[in-house]
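Apart from one protein chain that is not included, each protein chain of the complex appears where it belongs.
For reference, chains read A and B in written order, and residue numbers begin at 1 within each chain.
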Amino acid sequence: METQKTEYEADRFREIKTSLSVFFSNKGAVVGLVIVLVYVVDALLVQFFPQALGLKHPYTLVSNYVNPVPQPPSASYPFGTTFPGVDLFTSILKAVRVDLGYSLFVVLLGAFIGTVLGVISAFAGGIVDEFVMRITDIFFSIPYLVLALAIGFVLGRTLDNMALALAIVWWPIYARYARGQALSIKEMTFVEAARASGSGGGKIMFRHILPNVLPPIFVQISLDLGTVVLVFSVLAFIGFIPNANVPELGYLASLGLNYVATAPWTVLFPGAAITLFALAVNLVGDGLRDVLDPRRRS
Amino acid sequence: MLIAARNLTKFFELRGGLTGKGAVQAVSDVDVEVREGEIVGVVGESGSGKSTLGRLLLGLIAPTSGEVLFDIPEELLQKYDEARSANDKKTMEEIASKYSITRKSGRELRALRRRMNMMFQDPYSSLNPRWRVEDIIMEPMVSTGYLTGNEARKRVRELLEEVGLPREFAYRYPHELSGGQRQRVALARSISTLPSFLVLDEPTSALDVSAQAQILQLLKRIRERFRIGLLLITHNIAVVSYMSDRIYVMYAGKVVEGGPKTSIISKPQHPYTVALISAVPGNSRGPRVILRGEPPNLVDPPKGCHFHPRCPMVMDNCGWTAKEVAEELEFLLRGRYYGMLKEGSKVVPQGELEILVEGAKAEEVRKVIEEEKEEVKSLRSIYEVREGNGGALVKLMRYDIPGMYRTDEGREVSCLIYRKT
Partner (left out) sequence: MRLWIYIARRLLILIPTLVGLTFIVFALTHAGGNNLILAEYINPRLSGPAREEAVAKLTAELHLNQPIYVQYFYWLAEVLKGNWGYTNTPIFSGSVTQAIALFMPNTLSISLFAALLIWVIGIPLGVFSAVNRDSVGDNAVRVTSFGLYSMPIYLIAVALILALGVYLKVLPFAGVVNPLLVSNVPWYHNGISYPTHILLIDAIIHGDWVVAGNAFLHMILPSLTLALGVLAGVIRILRASMLEVLDQDYIKLARAKGVPERAVYNLHARRNAILPTVTFFGYTVAGLLGGAVVVEEVFNYPGIGYWTTQALLNNDVGGILGSTLVFGLILIFTSLILDIVYAFLDPRIKY
């Protein structure tokens, strides 16, 4: 038994090694991964050891009404300050946690709902399929930013609701994508073999089809995360959350909007922070797509 | 009788359009039987409906009509067949309601899964790439409640040995195995619940020759050890003649001939079987028959005998219709007899059995038919040419539809040549 296990583990190991070498042969993906890791570490530190970064108020912005006008970057304020006297550098450090966390929430919730509905839709076919697809049509027929805005507005203008609203407009993408994948997997012989072996609909859906749909969904998630981070910050930027004191990159950028002509750093630094993250995530997503591409593997 | 199909028919509806576009008549009005422990071969070209037949027998797809009687006592089957000849619907219904798997509920059918299974052609797509061999082989046992947990795992090891694979393979994933090894895994899965009936759909077509021979031998051994009734689907006559006890030959959704292997191989009766067997390399019996044309479109299959457009022995009543004859007539009149058809005139089928040759004289058309009859066989179905309204009116005889005719011991053929008058 022991030797069998180790041999199996050796096989697994070989498999993982190929995946890693495909991923690491893509320089952009590696750079992206490093950047993403920096953001993740920052988010985790803010969450669990804010002292390590020297943050006294890790979850709120600290205003300074004595000197509210934006100050240019200097030794004490490496990125300068924004209205009302908020230090940009530490605020960006804090904000990464919020943007990363909420975007992950949006993508994962959207992907979960969408994948389950998409697989069911493909598997059940007929009226169920038609119904789910028409619903996704309806969602696609409204610009997602506008729809998210409307839903979030009705839910109440808070950060949590903004994320929830985005997840609600985001699942149809996954439903369509998962349905397409599931439809092609449904036609594979092993599904018929499972039926011939007496497996029921639930088992076929969740044990046969779903595991084969998930890997491409994960790549989609990583590609999407970049977009969602952007949309999230855009919603905050246009003033979705009223008078928030939360460190969020889009909100942070909007604080300096009135001073942009004289104090461009107020928008450029938070904007650059979010761009860098989206860019890194997109690079990683491209790399992951290569890993899943059978042509690249062999 | 292990399993017997009666009048089994499957039409696949084509979707799309507002009105629908007809149906693919994949299997039409087929009777087949498999006894306990018997290997029955099904041969035919690709697209003749073999796989569909296999899936129907296992209840994996619902038939358009007909019955699949499973595990039915001989007397009852005989009674069913007698009732069928006498058109006694009530008795047929009574028997079918008890034995036909098409009448079973989803749950009853799932219970039956322990007793029947299927093995597929493509060793690459028939195993879930994300499952380990162990889980793959266990699936029928677990799903049908045959064995569970550790007992099932133990049995997986035994089965692996049974199909000639090392026990360690239990931990592998399909992509780590060769084609032949995968087919062994697929076989182990299909026999894991010791079923009494197995459909093998081209189990070796995707393998190289040596792997093919090994799998076939393995199948023979398994059949002997477990007395499983096998339905072996293949387009390869050599495989069928090596493996089976009895054979069915399919063409365009119909069984055209059936009977004991040796007798069919040595003395094929249906013209299609004759052509099929003559085409086997190294065949010494008789000249090679090369079939013209292509297998028919199953959305609108030929009338009468499905084989008639390609049959070397075709007769006047085999199924010729106005459309086919008109086409050939027009071909002649625009080719060899150029000039007989006036500019702008056409050869128009009218209904199923009448053709109008526009602007032509009956006398001339009659002469052409007489001259070409020998060569162009469809013209033999013409029994009268008259002057008609605006041209020559050609009339065809009514065609016959061949039934299944018993010939020698245990043989049956669906060809009008063998109709007893």
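Worth pointing out:
In this section, a residue touches a chain if its C-beta (ideal position, glycine included) is under 8 Å from a C-beta of that chain, and two chains touch if they have at least 3 such contacts.
The shown structure was predicted, so the numbers you read here are calculated from the model rather than taken from an experiment.
Only one of the listed residues, A:113, A:268 or A:292, touches the absent chain: A:268.
Listed for chain A, the residues touching the missing chain in the whole complex are 134-135, 137-138, 140-147, 149-151, 153-154, 157, 226, 230, 233-234, 237-240, 242, 250, 253-254, 257, 260-261, 264, 267-268, 271-272, 274-275, 278-279, 282.
Methods note: only the chains that are shown with their structure count from here on.
For this pair, chain A with chain B, the centres built from the Cα atoms lie 53 Å apart. Here chain A touches chain B in the complex through residues 3-5, 7-8, 11, 188-190, 192-200, 203, 208, 211-212, going by the rule given at the top. Contacts from chain B toward chain A in the complex involve residues 55, 58, 60, 110, 113-114, 116-118, 120-122, 125-130, 139-140, 143-144, 167-168, 170-173, 176, 186, 189-190.
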